[in-house]
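Presented below is the structure to which this report refers.
Note that one protein chain of the assembly has been removed; the remaining protein chains are unaltered in position.
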Amino acid sequence: MLLLLLILVPLVTGLLSFTLKGSVVKGWTLFSTLVTLVLAILVCCPDYATSFQRTWIPSLGAQFSLSASGMGAVLTLLTAVVFPLIFISQWKKPLTEDPRFFGLMLLAQTGLMGVFLANDLLLFYFFWELALVPVYFLCSMWGGPKRIPVTFKFFVYTFLGSLLMLAGLIYLYLQTPARSFDWQTIAQTGAALPELAQQLLFCCFFIAFGIKMPIFPFHTWQPDTYEQSATPVTIVLSAVMVKMGLFATAKWILPVFPAGVAFWDTAVMSLGVIGIIYASLLAMVQSDLKRLIAYSSIAHVGLMITGLFAQTDIATNGVIIQMFNHGINITGMWLIVSMIEQRYQTRNLRELGGMAGQAPVMAVALVIIAFANIALPLTNGFIGEFMLFHGIFQSAHPYHITYMVVAGLGIILGAIYTLNMVQKVAYGESRKGLLVADVNRGELIGLVVIIALILLLGVYPGVLMGVFA
Amino acid sequence: MKDLVYLVPLFPLIGFILNGLFWKSMPRKVSGILASGAVLASFAVSLLLFFEVKSNPEAGGVVHLFDFIRAGDLHVPFAFQVDALSCLFLLIITGVGFLIHVYSTGYMHDDAGYTKYFAFLNLFVFSMLLLVLGANYVIMFIGWEGVGLASYLLIGFWYKRRDFTNAGKKAFIMNRIGDLGFLVGMFLTMYHFGTAGYAELFPQLAGGTQVATGTMNAIAICFFIGAMGKSAQIPLYTWLPDAMAGPTPVSALIHAATMVTAGIYMIARSSVLYNLAPAAQTLIAIIGLATLLLAASIALKQNDIKKVLAYSTVSQLGYMFLALGVGAYTGAVFHVMTHAFFKALLFLGAGSVIHAMGGEQDLRKMGGLGKYMRITQVTFLLACLAIAGIPGFSGFFSKDEILAAAFAKNPIYYYLALGGALMTAFYMFRLYFFTFTGQFRGTSEQQDHLHESPASMTFPLIVLAILSVIGGYVGLPPVMSEHHLLAEYLAPVVSNFNVHHLSHSTEWLLMACSVSLIVLMIIWAYVYCRKGTFKEDNGLARVLANKWYVDELYQAVVVKPMKGLALVLDKYAERKGIDGLVNGAGRLVSWGSGRLRLLQNGQVGTYIFGMVIGVVLLLIVGLILVG
Partner (left out) sequence: MPIQNYLFLSLMLFTIGVMGVLMRRNAIIVFMSIELMLNAVNLLMVAFSKMFGTADAQIFVFFIMVVAAAEVAVGLAIIVMVYRKIHSVDINILNRLKN
């Protein structure tokens, strides 16, 4: 029941918020997301972990079945944490007061929750697509001047993947003995398929998920979309939506097509580490703050993919932790970017500078989040990366050491572009005649929560590990 | 008693948090006192621990605080190691750290970022203590990167200057390169031995190991790469001279006395492991030698007072690695200790000079400062004597121990290291004579401003000067005393496994030989500086003044190609290549449909014609099928 509420609360409040007028809607959505947060925390407490099941489409054998298993629970929590942070830090100077914005955001949350909770392949597919729809509108209605073609590209790209997945899904469904989409049945059916079928189905599903993550070389929609979409939407995309791909891979590919994974893992892991190096190099030469962070995000995702396919306990735990941590850190990063954008009216690194003198709180937050982003010990980023590296190293894959070392080069490159960014934004002389206000109360709350999470999870990661252990 | 060890890093942490959170409202005085007091408290606790461990080595051990990471078969406790080695380092860090905190209250007095400065300084001490106290490599790594962060923040402390922040960035990135080595070493260790904790790892190794020597060498070299970064060895040393951009007390604490010796600490800590990796040991010795010679030669021609000291630090670190490479771990730790005293003193003395000169660091604008600042001059001189290795001063004993060990291992090591020692004596006294003797060469305004520093700054100078003089008596060479106090103290932790001992006569001979040559060098330096001219350098001198063009080389070989590659990737692979393909697919569809659309030309006639053709075709097909 609790799980159903996680989906219903944002859905109902989201639909209602379309009808609201004026600034009430801000409070309404914040309230709604806080309720969801409480629910998600309850779900993560071991005592409440439940599953929910009703018949959905009897003629197809589809169930409305939800369950919060380890990774799903963590990502549900992440989704529930990120949304109130967005709203609270945008409290004073919201992007827009248009109720449609808030409604769509809540609907996006609904879709995301559904993806992380669904235990039925058809239901999963349903939510997977459902999450895309509000995001499409969010991206195309607010943002930079080139947002329409960019959103179009994003939509077509992801949709292309989805269609492949749909084809694979139908094939897989037809193979099930009792015509069911249930996770367990699907996993058993998939694993029993002949090798070739598994290899092909792996492709169908993985392309869909890989585009969403995004894995090199399917990533080119991402920098454009991040650059053009409004920052709150970017947060939803990068903090939560890209995790959909990783989560889906972990839940709907790794256990389902073992032979396919065995066949493709070298390719995927290689793409992962290539992506780390490639994206890090590109991040070094970006002058737009948002593009830089977009590439940094691709690099981080590359490491998570590699860890996922290392298929060791520690790497998998590392992926879970890192997904959560990356979501928190990147949210903090985008919040700061949006503050910078509001104050300086530019995101160009060449025009920025001197923030440490004008807005010290922002600068301190930027430094902390930046160092969390490059996995400094005692920040949350370190725990995830450490476990990932360790897990990749322990993997039974013949090239495990090479992967670890090459991926390790990413931490050097990561330091280069992140510190460059910090230097160009925070240090140096400030531009003359530009008055920059430091953080307001809403933004401060957002940043403090994020920094507190960064440090808490960095010093005592046991808190998070308790959720899925 | 050992359970109280958590207090040692806790005090600076509290200092950091309070100074960091209340940086706006905290009064200056309180901030400085808070920070220094925190370190003093740590020092007091360290002292207690030290005596406890000294009197009874059994009193040490592992103090488990909480589980840091626990997942699957990975178990990393947040635990501290209390033993002779860590207690010695605790004393050095908190002791010298406290003096430098006191000094800073005077030195940074007029700076706008006073509170911030002390917050960072406390953060540094905290991280350094973690590094030293960690009971496994992971906790050590936390401190390892933490000191890197503090160093980054303090080098770029005056964040408005772009070259300063560049230097901070460079330091962090070069350290990161080393850190990757450290990480790989750590993962290799965990892969082969299933643990990163000293208490579990070293007993496994002590009785020999099944793991191949090649693997042991790989582990040892990986860790050493980490040490190269942190302790500024070839090829990762270039960040340290640039790091002098930070405030001078920071240079004294971080970039001379403590942080840069982390690599030595780590290898001394892992002595059991290194004894099983002979190739890695040889590599360490060679790198150490090369570094000490290279850095000493560069220091000969530097005119920035802090740059000379920086290269001198790199060079002295080279000595310590040489000692580690020949297996004289105690010698290395000994030199860490004496070096901490006299190099901190040199930097603080230089800071005092810079303070008096109003920020001027160029030797060519100084001269004759001894008249104005007697305490600084005397203490600086004592430090110079110590670093040059004049008998009776601390540097003599530690350096002599290293040289003797090097001779025992391989006489060539000895001769080269002696060459480095001679250069050391020359450049240190060149620095001393140019600064404190002769005529003042600066502007008259500067001359009017010259004054001795306040008591808060001279007090640490005096204390460090005393330590620089007497600090060596804990490690008398075998020819002078039966008891090497330091070696006896460290014996339970550090295994000096393959140090050969020399006969007494050889040792006396070596000592006499090096001392007489060093004295000659000092005299030469005196004569050289009497002339007191700075002429245009040419030939080799110019190469030295330009630091062997190593920075330029790195720029040309690493930085530029990488940036070029990134630009090319961005322009061609990304935009034209991958994105071009993606957009190309889209364009292909839209082009194709554009072609197809032309069929719909809007002429009703065409449509009807098409329809009729279609009907006729259907008819024919139908007829064929029926027929």
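For clarity, chains are labelled A and B in written order, and residue numbers in each chain start from 1.
Assume contacts are C-beta pairs under 8 Å (C-beta built on N, C-alpha and C of every residue); 3 or more make two chains touch, one makes a residue touch a chain.
Computed from a predicted structure; not experimentally measured.
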Displayed chains contacted by the hidden chain, counting the whole assembly: B
Contact residue for the chain not shown (choose from B:L509, B:I608 or B:V621): B:I608
Interface residues of chain B (partner: the chain not displayed): 600-605, 608-609, 612
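Please note the rule applied: only the chains that are shown with their structure count from here on.
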Distance from chain B to chain A - Cα centre to Cα centre, in angstrom: 37
Touching residues (chain side chain B, partner chain A) in the complex: 66-74, 138, 141-142, 144-146, 149, 152-153, 156, 159-160, 162, 165-166, 168-169, 172-173, 176-177, 179-180, 183-184, 187-188, 190-191, 562-563, 565-567, 569-570, 573-574, 578-579, 582-583, 586
In the complex with chain B, residue positions of chain A that touch it: 153, 156-157, 217, 219-221, 278, 281-282, 284-286, 312-314, 317-318, 354, 356-357, 367, 371, 376-378, 382-383, 386-387, 389-390, 393-394, 404-405, 408-409, 411-412, 415-416, 419-420, 423, 426-429, 460-462, 465, 469
